[in-house]
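Complex shown without one protein chain; remaining protein chains in place.
Per-chain residue numbering starts at 1, and chain names A and B are given in the order in which the chains are listed.
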Amino acid sequence: MMSANNEMHKVDHIRCSHVGEHCATSPGPAKIVVRDFHAGFGETQVLRNVSLDIYPCQRLAIIGPAGGGKTTFLRSLNRLNSLEHDFRHSGSILLDGQDIFASNVDVARIRRRVGMLYAVPIPLPLSIYENLTYGPRLAGIRDRHRLDELVETSLKSAILWDEVKDRLREPAHNLSGGQQQRMCLARVLALEPEVLLLDEPCSGLDPISTAKIEDALDELKSRYTVVLVTNNTKQAARASERTAFFLMGEMIECGPTAVIFTNPRHGRTSDYITGHFG
Amino acid sequence: MTRQAISNPLHADEGADNGAPPPQINAPRHRRQLRIPPDVAQRIVVGGLWAIAMSAVAVLLFIIVFIMVKGLPHVTPEFLLQAPAKGGRLGGVSPMIFGTIAVAGLAVLIAGPIGVITAIYLTEYTRESKLTAFIRFGADCLAGIPSIIFGLFGFVFFADTLGLGISIISGALTLALMVLPTIIRTSEEAIRAVPAAFRDVSFGLGSTRWQMVTRVVLRSALPGIGTGIVLSIGRSISETAALMLTSGMVARHPSSVFDSARTLALHFFTLSREGISMPKAYATAAVLVLAILMINLLAYWFMRRFIARVR
Partner (left out) sequence: MRASQGMPKRSPLGAWLDRKQDLFISSILLVVALSAISGLVVITAFIFKEGLPIMLQVGVGKFVSSSDWYPAEGHFGIFPMIMGSLAVTAGALVIGGVLGLGCAVVLTQFCPRWAVSILKPSIELLAGIPSVVYGFIGVVILVPMIRVHLGGPGLSVLASSIVLGIMMLPTVTSISVDALQAVPKAYRDGSIALGATHWQTTRMVILKASRSGLVAAMILGMGRAVGETMAVIMVAGNTLDVPDSILAPVRTLTSNIALEMGYAAGDHRKALFATGVVLFVIIMILNTIALTVSRRRSRRKSGA
């Protein structure tokens, strides 16, 4: 534990030297701007007063204890929550300056631009190929070559191509759990989204599959804005540039991962990170 | 006390029901010891229950074997391919096979889409409300109405008021109303069994609700819906009372859906009730029962596929 902390200190120094102080130092304008966001279901208030900037081509990790509203926050970013009849919210979420809750937005288009990967792999009851082309077809892509190309590139990005290139017509549930989750990642990538939301994508996976997913994310960070919810603080430390800590519906703090993990401003953040929580 | 309890089990039972609560947790065992020991009672009752269950299976087997043994020898190719002659004493049942397929097929063609759409509405396009409760209540009531009432209704409404006459189409419309509740109920159950996560995934990949329903939900629910449809076909084939009053008894090959057609079940009823020809009656029953067996097998197969799919 000690040595890990020391390691992080070093990383912190290197990062801080060219990234500088937290939120102010952003590479360009924010991709997603969340302001005074409150959300809840019916009578239960789940998120309170969340304000957060998410920058392009960076990975933001969201950590925090169970029930803190991380999933609810993530599902607000692509308006998946709006499917719950009793969902209500106030405040704003801007994607490239556009309010995603405005009455005239095309929700399906928002969801294509902001793709999501769930905690457990959920292959649709279709073949691997059909799973991957499900989104692009709905987006209106009919051209076979274009679809084939999308399938290949997204499977390669998810480090799955070599394993499945000869069995694309097989039912997707024939794949192993780890392969299924990478297929789900590829399925999102085939939409060519701008933002990737990942809700504890490795929580059900073995270390090797986890490593593969993390490798894939590492490759992807240069092209996508990534928001990664994770219960695994080590993963957050490894696989993100910035980290936000959510506690009981509030965002306690947000900053460069190295700072959050070594020098958090709030006692509760450090309690959580060092495992003294509760 | 002990003696009385044994000699008068009725009295003892009363005592057990009204008696004060047992003082200790393991009292029941102690108390029951005074009468028939529980393990003996258990054995007697379970034996009796098994006898009941086995008698149900025995009745089924008896019906099938009896009809097959008596009827199959008379089921010849000519019987299946010829029209009846001399009121059914001679010839076969080909117009009835045709009529049965026409009436049952048409009924399911009408009720299938309406039932599935209703189920989609109830499950995917609305939340539980007074309206859905009303629709479900209506379907439940419809399911409870006896077939002879459907027959009366089809007779005045389809045949008479709408002027469709005693015809295949009148019979099919009447049957469609009869099987609608089954189709709604089974489709609803099949759709509800589709994992909720599929909906999240589909929406997450940018589908509209309709795209989600048609491409994911219906696709997974299809075998389950198929089970309901196949069972409805079975019910349509078996139906007699409603069809007697709507599609009629004419024993000729129908030339259009506005012609009357006698179904197999009605033909069998006529043959046996009027004592026209027992061999022909048995043969018709054998064809009917065989059809029902095959349909149930098909439904079973659909069910297996459905379970495999939403597993």
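What we mean here is this: contacts are C-beta pairs under 8 Å (C-beta built on N, C-alpha and C of every residue); 3 or more make two chains touch, one makes a residue touch a chain.
Just so you know, these numbers come straight off a predicted model, no measurement behind them.
Asks: Identify the residue among B:G115, B:G171, B:G204 or B:P254 that touches the chain left out of the display.
Replies: Per the contact definition at the top, the residue touching the missing chain is B:G115.
Asks: Kindly state which of the options B:V46, B:L80 or B:I307 is in contact with the chain not pictured.
Replies: Checking the options B:V46, B:L80 or B:I307, the one contacting the hidden chain is B:V46.
Asks: Residue-wise, where is chain B in contact with the chain that is not depicted?
Replies: Chain B touches the chain not shown through residues 25-26, 28-29, 32, 38-39, 41-42, 45-46, 48-50, 52-53, 55-57, 59-60, 63, 66-67, 114-115, 117-118, 120-122, 125-126, 131, 134-135, 137-142, 144-153, 155-157, 161, 177, 180, 184, 206, 208-210, 231, 234-235, 237-241, 244-245, 265, 268-269, 272-273, 281, 285, 288-289, 292-293, 295-296, 300.
In the analysis below, only the chains that are shown with their structure count from here on.
Asks: How many angstrom lie between the CA centroids of chain A and chain B, rounded to a whole number?
Replies: Measuring from centre to centre gives 49 Å for this pair.
Asks: So in the complex, the part of chain A that touches chain B is made up of which residues?
Replies: Within the complex, chain A touches chain B at residues 78, 80, 83, 85, 108-109, 111-112, 115-116, 118, 120, 122, 124-126, 134-135, 138-139, 184, 187-188, 191.
Asks: Taking the touch rule as given, give the residues of chain B at its contact with chain A in the complex, in rising order.
Replies: For chain B paired with chain A, touching residues are 127, 195, 197-208, 211, 215-216, 219-220, 309-310.
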